[in-house]
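Here the complex is missing a single protein chain, while all its other protein chains stay put.
Note that the chains take the letters A, B and C in the order they are written out, and that residue 1 is the start of every chain.
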Amino acid sequence: MKKIFVFLTLMLFVVGAVAGCGGAKEKVELTVSAAASLQDVTGELKEIYEKQHSGVTITYNLASSGALQQQIEQGAPADLFISAGKSQMDALAGKGLIVDSSRKDLLGNELVLVAGKDSALTGFEGLTDASVKRISTGDPDTVPAGQYAKETLTSLKLWDQLQPKMVPAKDVRQVLTYVETGDVEAGLVYRTDAAISKDVKIVAAAPAGSNKPIVYPMAVIKSTKNQKEAEAFAAFLQSDDAVKVFEKYGFKVLK
Amino acid sequence: MNQDLLEACALTVNVGKFSLKNIGFSMGPDDYVVILGPTGCGKTVLLESIAGLRLLNGGALFLSGKEITHLPPERRRLGFAYQDSLLYPFLTVQENILFGARARGLKEAPEMRRRMAYLAETMNITHLLGRYPRFLSGGERQRVSLARAILTKPPLLLLDEPLSSLDRQTRHATQELLREIHLAEGIGIIHVTHDFSEALQLGSHMLMLHNGQVEQAGKPRDIFFHPATEFAAKFLHGENLIPGKVVGREGKLWFEHGGDILLGPLPECCLPKGLSPAGNSLTMFIRAGSIRLSRAGEAPAANSWSALISDVIINSTHVDVYCHGNGSSWQSSLSLAEWQGLDLSRGERVRLSVDPEYLHVIPQ
Amino acid sequence: MLTTRINIFQGVFWLIFILITIFLVVLVGGLLFYGKWAAFVSVIHHPEFHFAVVFTLWTSLLATALAAVVAVPCGFILSRYSFPGKVLIDTLMDIPIVLPPLVSGIALLILFGPVLGDALARLGMDIVFSTRGVVVAQWFIATPFAIRTFKQAFDSIDPRMENVARTLGYSPAGVFVRVTVPLAKGGILGGLTMAWARALGEFGATAMLAGITRLKTETLSVAIFLNMSIGDIQFAMATAVIMLLVALLLMIAFKVFAGTGVRL
Partner (left out) sequence: MFAQLTDWYPVLLSVRVAVIATVVVTCLGLPVSRLLARGEFFGKDVLEAVITLPLVLPPSVVGYGLLILIGKNGLLGKMLAELGVTLIFTWWAAVIASTVVAFPLMYQSAKAAFKSVDINFEKAARTLGASELRIFFTITLPLAWPGILAGLVLTFARALGEFGATLMVAGNIPGQTQTIPLAIYFAVGAGKNEMARTLVAVITVFSFIVIYWVNRWAKKHQN
């Protein structure tokens, strides 16, 4: 037993040493709260930006847009927010937590219908078929992609009919997982996400105008201590350099 | 007079709804005190209070003349052993015995090692020293527990029912061991038990507890033959407890039961103190072994009365005869030889008699 | 007759035991073989993975140590003392287990943000979005398990064992170290294992309080989440499996380490 105590004390000591290492920094550290699906593309952009601006370190806080919204509402120290959906940004704007002038619609995306690789599904109309037992979308109330999916299915007059087949998921990734494992026959996800998965195929894109434009808004958080740097980074995200990177990953850049 | 080893003055301890009230006694260094009482009478609480494991709500304790009332248990330096030996399962026998030395930083001290070896030798546990307690028998555990308690030569050893979880044979051997520890080591012992035969065999003094109070204190033999209360008499397996009155006649006191039986004269020593007994309702206490039994044909004599045998129980050492006479039950114990000479059976009429010196009355 | 009864009884126990083991092995094996071997190699060589392993180990061990620091006195007091409202408090200490991690995370966020944030910032002890936040979140999630098991372990000790030690010359502290803790060792080890395992796998509350930042607050669970959310399931599952192996090794090491010399 004595050994355990020695061990634990040792751990405390080690940890104390590690925790003590966080010395003062002269660099500006920007915390960007971004939707988790943006992590690859934003990671690449971070490298480019940091090379250009040696005085700035970009730190991403990645989670679902809803969780990020919660954190910002509770005063978490974020500088810039890139949401995957409009409603989260609207909620923050409503509470006066963002710098309204900095709000921009950064990216656009497209909703697609996906199915397993061997699926015989050819389009949205096939969803009513008995062979399609389960369909997954993001939860319409919380996941932006789910909201768009609801709009599309409603405009196609399929929503009510398909209700019993629906499995609402907590994010787009979960929808893709279900489709990949074959537990649902079809799902509605963003084109950028569908492109990553090798085990699903894109059956059809949502008809133009069937949902509100899919946008990823961004805005500077009001409580930021680095407003200038945050705005500079936001401007960079709309620059031509950034556009190239975004397009590489399948996003549409809105200007 | 020698200095008292332990003096307890008006100890009061509250444990939930139960309380130990106003317990006072003292013992010398050579005494073997037995605390006797039924389950729930507060024996263990008293012992734990002496050891300092319970806070006193009142009273004071003195050890060899020094007050220890407020000392924590570890500074009282008393030996203590519970009924179930409570050896530490994670220590070997040797480490268990040396546990007290370790507390004082003397685990490696040569005198402690010698003492341990000596104790192990006298208690016949040398061959067990390297083992863990779970491999020991009940008697072995109890011996280790005793060795652990007396390793550092405490002046006083407190034992809570040390024999009651042992089988009969082991019990006898352990009893011998206790006597030896008491005499050879010169350690005063307070021994708690509910078994009065243990008390009679071991104790030089006895304290009988009942409902948290001292029922009677004195030499075990005196208490055995002269219990002060009906409870004490019953607890000591008093066989004949007969209600009646004390009457004065010819300047002497006599005991009267049901108008027909008159026993006496009562010996002076056995009357309750501070009581003017004549005319009072009292209880007569006679040990079954003190009542003699003869065939009915014999002539009536003083201190004798007639009765009917209601039951006979033959044991390997003696015979218990239960009789009915004058509205009361009587029990008489006969030796096997006496019984064979009489050759009686159930339903027969007999004559019971008692020697006045064995009469003892207690208040009702 | 006797032997057959013993066999049926033991047979049923062994059957359940074997079924559970198979189930768990298949469950873990599924994760293992669903991924590709190449993914394992790339995971092991990935610097991000190295960071996550080291980071997770020290945060979870620190959280466990802190949980033990809290749970030992709490468990002891709940086990040994009686006071009004004790059952109420005992119950209260189990509640964090019931709360979904997200809720715990928000609660911690509120406490260390709006409520205590300024005071802590003045002390230079930011919790929100920091590595300290990871430890706090893990500690919060792990502690109730430790308290409950420690209390149970202390409960199962005969207080007279401790009494005897007092009479043998040990102070209350000495008794605790020399008698209580060795006697409660089995339960304490079990509690520590539970607390540590829980801290290791904690994601929801950590993500909320400490944020999810690559190479900063990235525990293995967070790494799994990040890789899953960009669709790299192979990488995520390989990480999970390696995390399991690390946990397995550490658990065994801990058992051997703590078990030497003492046999109960």
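The criterion applied here is as follows: a contact is a pair of C-beta atoms (placed from the backbone, for glycine too) under 8 Å apart; a residue touches a chain by one contact, two chains touch by 3 or more.
Note that the structure is predicted; figures quoted are calculated from it, not measured.
Only one of C:V54, C:V115, C:L215 or C:I252 touches the chain withheld from this view, namely C:I252.
Within the full complex, the residue among A:T31, A:S83 or A:T142 touching the omitted chain is A:T142.
Although one chain is hidden here, its contacts on chain A can still be listed: residues 64, 66-67, 69-70, 87, 91, 134, 136, 139, 141-143, 166-170, 174, 177-178, 181-183. Residues 2, 5-6, 8-10, 12-14, 16-17, 20-21, 24-28, 30-31, 34, 87-88, 90-92, 94-95, 97-103, 106, 145, 148-149, 151-153, 155-156, 186-187, 190-191, 193-194, 197-198, 200-204, 221, 224-225, 228, 236-237, 240, 243-244, 247-248, 251-252, 255-256, 264 of chain C touch the missing chain (whole complex, contact as defined above).
The working rule: only the chains that are shown with their structure count from here on.
Chain B and chain C have Cα centroids separated by 54 Å.
Note: centroid distance chain A to chain B, computed from Cα atoms, is 83 Å.
Residue positions of chain C touching 2 or more other chains, listed in rising order: 182, 185, 262. Contacts with at least two other chains are made by no residue of chain A. The part of chain B that touches chain C in the complex is made up of residues 48, 51-53, 72-74, 76-82, 86, 88-90, 99-100, 102-104, 132, 148-149, 152, 158.
Interface of chain A with chain C (complex): residues 1, 3-4, 7-8, 11-12, 14-15, 18-19, 22, 31, 33, 36-37, 39-40, 43, 59-63, 67, 70-71, 74-78, 171, 173, 176-177, 180, 193, 196-197. Chain C contributes residues 58, 61-62, 65, 68, 102, 106, 109-110, 113-114, 117, 126, 128-129, 131-132, 135, 181-182, 185, 188, 192, 207-208, 211-214, 216, 225-226, 228-233, 257-258, 260, 262 to its touches with chain A in the complex.
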